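A single protein chain has been removed from this complex, and every other one stays in its place.
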Amino acid sequence: MIIVLKPNTRNEDRQTLLEAISKRGLKPVEFAGTERSTIHVLGDVNESVAESMKSFECVENVLRILKPYKLASKEHQSQKTVVKVGDVSFGNGEFTIIAGPCSVESEAQVMESAHMLKKLGIKIMRASAFKPRTSPYDFQGMGIEGLKLLKKVREETGMLVETEIMDVRDVKIAAECVDILRVGARNMQNFDLLKELGKIDKPVILKRGMSATINEFIMAAEYILLHGNRRVILCERGIRTFETAYRNTLDLGAVAVLRTLTHLPIIVDPSHAAGKRDLVPPLCKAAAAVGADGLLVEAHPHPDQALSDGAQSLTPEQLAKLMEELRPLCIAVGRRLA
Amino acid sequence: MIIVLKPNTRNEDRQTLLEAISKRGLKPVEFAGTERSTIHVLGDVNESVAESMKSFECVENVLRILKPYKLASKEHQSQKTVVKVGDVSFGNGEFTIIAGPCSVESEAQVMESAHMLKKLGIKIMRASAFKPRTSPYDFQGMGIEGLKLLKKVREETGMLVETEIMDVRDVKIAAECVDILRVGARNMQNFDLLKELGKIDKPVILKRGMSATINEFIMAAEYILLHGNRRVILCERGIRTFETAYRNTLDLGAVAVLRTLTHLPIIVDPSHAAGKRDLVPPLCKAAAAVGADGLLVEAHPHPDQALSDGAQSLTPEQLAKLMEELRPLCIAVGRRLA
Amino acid sequence: MIIVLKPNTRNEDRQTLLEAISKRGLKPVEFAGTERSTIHVLGDVNESVAESMKSFECVENVLRILKPYKLASKEHQSQKTVVKVGDVSFGNGEFTIIAGPCSVESEAQVMESAHMLKKLGIKIMRASAFKPRTSPYDFQGMGIEGLKLLKKVREETGMLVETEIMDVRDVKIAAECVDILRVGARNMQNFDLLKELGKIDKPVILKRGMSATINEFIMAAEYILLHGNRRVILCERGIRTFETAYRNTLDLGAVAVLRTLTHLPIIVDPSHAAGKRDLVPPLCKAAAAVGADGLLVEAHPHPDQALSDGAQSLTPEQLAKLMEELRPLCIAVGRRLA
Partner (left out) sequence: MIIVLKPNTRNEDRQTLLEAISKRGLKPVEFAGTERSTIHVLGDVNESVAESMKSFECVENVLRILKPYKLASKEHQSQKTVVKVGDVSFGNGEFTIIAGPCSVESEAQVMESAHMLKKLGIKIMRASAFKPRTSPYDFQGMGIEGLKLLKKVREETGMLVETEIMDVRDVKIAAECVDILRVGARNMQNFDLLKELGKIDKPVILKRGMSATINEFIMAAEYILLHGNRRVILCERGIRTFETAYRNTLDLGAVAVLRTLTHLPIIVDPSHAAGKRDLVPPLCKAAAAVGADGLLVEAHPHPDQALSDGAQSLTPEQLAKLMEELRPLCIAVGRRLA
């Protein structure tokens, strides 16, 4: 951390600041520039300390030098983390597809979905039993009953299943019923939930919050890692901007940046960014080309009957065509479609 | 809801759509314009239905006409909601101040804070026992022990106390220890938490999410109202934009807009938007002038020793000066400082 | 400027960097921290140099310490700039109102507007002869003919007049016809225009760009100052965010921040942020309370006949009421309404 002092700082104010730094067990080293004096602070500086330095009147600015995360950083671990689920992997060079309907709607619907996916060689099905809905008047998901249907799909079809978790009280049962738990964008900074997910033995897909910086995104992953679960998959799903022609702005630049900062696998959800199914296939291809480790994509056997997100769900035909198009593209970028 | 059809829509596609509308118990009325045909849909249209209409290929656009919230709207209730806590009120024409430290840090600290506030005529103290922190390495709050200290403050000083609630499992004990519960920006769409808060008999301050639209903000309040708790206070606290000169962009225009849409009281938290204490007083005054019902403002007896948010906490002197300045301003805009 | 080196930087790469710094006439001073080494660079560092440092592979980050503007900064000039126009001033403690229609539409319309304003004691009329319109199919303004009507208003009524300038080729004639020139949000970084405005002897109102940072805003003012014109008035007019309930997010926090950084006068345009006239009065009052030096507000004798921005123009009755309400408010915050 480097502290920039205001010009004309009085000697006694500088002394008070230096003492405050020392009192926190850190070592201050002064440096006199031509127009500003600075203080380098050596030692383990967390955000609270950085913040508290700003509360001194003589401080003009506080510059952080080190990244605030550790376990998630490439400095901590240089080789990529590979998250294995069944015989599928994220982070080992494959381009791994998770697809399926937005919500669990009925036994018939999830079974039909599973068979649709299986036929296309897709091994992981997504489907949410718990639904975070903007309106309390909308379909809120099937809940625990939905989890049980997913468990049944898994037993009867051999598909791996992935679902969203919203409430700390449901973590235990969800971890029993499915193969991968997902934290939705709205819960990226639900820290109590992250802590609980740090204690289970299932992979967690962590979606980026609607307005989360890349830094905050990695810090949220750090919560899960620090509480003991190292199988975290990051998922870029679009950020909120001024543009209204689609639902969210898919931030593929974030994938490129994350690659330089962390060893965790990174996947992309283009469906919630697109909001309309015709925009989904080109974004899937862009995700593969930018270097993502896989996709989380909505597809429904009958989108116009879906209880949620029908407009952005691929039809079975579109999904089949997309898989066809992804195959040569993955080869061209040195990956294997899984 | 009005559905706009694509030009050159085939007759059979229009028929399929009309049937789908009828099957959902709604009544479609066709209208042939010069360049586009539209279908007016009569009946109770929720978001799921509107969404599902977009999944038909012949649909170009779906326009909502009615607001998606009911209980929170001025159409539902024209007179302002007044939330009474002890002998203080929100929404009755007073400009009510809630002030205090960011976190509960120790018994001495909260007691000293309470006395500081009492001396200035402030009747509600804020202080968080649970802290949502971006980094898992930062101070996470005193938790349940902190709640008990707040209870003690309340019993010993007569101050009303307000605190943040993050975890559904803590709602019950928090409701016993404090007078007002606060939902932080990161939890505005933590729907399970909102539902639990709908079942208690304490006022709830709901902060706007960092990137929540005004519409989503009111919808989050609707969750609490619908589950039975009518004592909801909205709190504008700044939104995330591209600007980095301060922490968040305080959206006082939102206060003006909310006033036209809802009967709920509206307060402003300028501290998290400012990020630096010198910016807080002018924003407090602007909040009073724009028509807010009160403030939620951070102040600490010793900001440079605060474990969180020290840089944006007012000093006791600044808080005293602010109260002095707010008094004539409130009179000038027809309010009474409380 | 402080350069942060990547960990494990090779000695020869550090040497190459040090030489590159010296070659640019700057003095590098090395500092070895515990986890990162840094290089302090002494001397006059502009943005190009800072940028070029980032192009070295061994550089992790480049931290700027000094503000990039000079003439506009409070360090350069500690007393506030007062811009005098006729017998009205900006920056001398008054709260100065500029009001009037969006566009010049006809002689009758501007004359009627001038009289409406005069009756309320308002001394400066706004009205645009040149109109930047999103669509080429919309009313593009009366152009030069409109400027001449403004000149006539000024001669016949004694009102001061203010208008927008968009094209470098119109600067000369506009400076002859009106008292204050305005740079609209879309032209804040039209650098050729700023340079020309630096050469004239008329005050310039510089509006903040729709997505301009406060830093870029001041830098745009610096262009005008550097080219010789010291009579620059900054105007906050709302920034573009995700919110669609109003037209732009009025950023009153920016006014508070600007106050700490620059000596230039700062006014607020609430009309373009509001987009609807009912939201304008509360935002005007908030602007006065936050410490602005004045307002730029749209008002029209017959808003429903306006050729542009009718929906956000105050009616004569609303403007009269607003002036009544601003008077005691200005007194309460220690200003005099002008």
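Order of writing sets the labels: A, B and C. Residues in every chain begin at 1.
Keep in mind that, in the parts below, a residue touches a chain if its C-beta (ideal position, glycine included) is under 8 Å from a C-beta of that chain, and two chains touch if they have at least 3 such contacts.
What you see is a predicted model; the values in this text were computed from it and never measured.
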Item to complete: Decide which residue listed in C:L63, C:A99, C:L160 or C:L307 touches the omitted chain of the complex.
Response: C:L307
Practice prompt. Please pick, from C:S128, C:T163, C:N187 or C:N229, the residue that touches the omitted chain in the full complex.
Written response: C:N187
Discussion item. One chain isn't shown here. Among B:T241, B:T262 or B:S308, which residue touches it?
Written reply: B:T241
Discussion item. Even though one chain is hidden, which residues of chain C still touch it in the full complex?
Written reply: 20, 46-48, 51-52, 54-56, 68-69, 132-140, 166-169, 186-187, 189-192, 210-211, 216, 219, 222-223, 226-227, 240, 276-277, 303-311, 313
Response to the item:
Residue list for chain B contacting the dropped chain reads 2, 4, 7, 29, 31, 33-36, 38, 40, 42-43, 61, 63, 65-66, 75, 240-242, 244
Worksheet item: Residue-wise, where is chain A in contact with the chain that is not depicted?
Response: 211, 213-215, 238-239, 241-246, 249-257, 259-260, 273-274, 278-279, 282-283, 285-291, 325, 328-329, 331-333
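One rule holds for everything that comes next: only the chains that are shown with their structure count from here on.
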Fill in: Centre-of-Cα separation between chain C and chain B, whole angstrom
31
Practice prompt. Pull out every residue in chain A that's touching 2 or more other chains.
Written response: 240
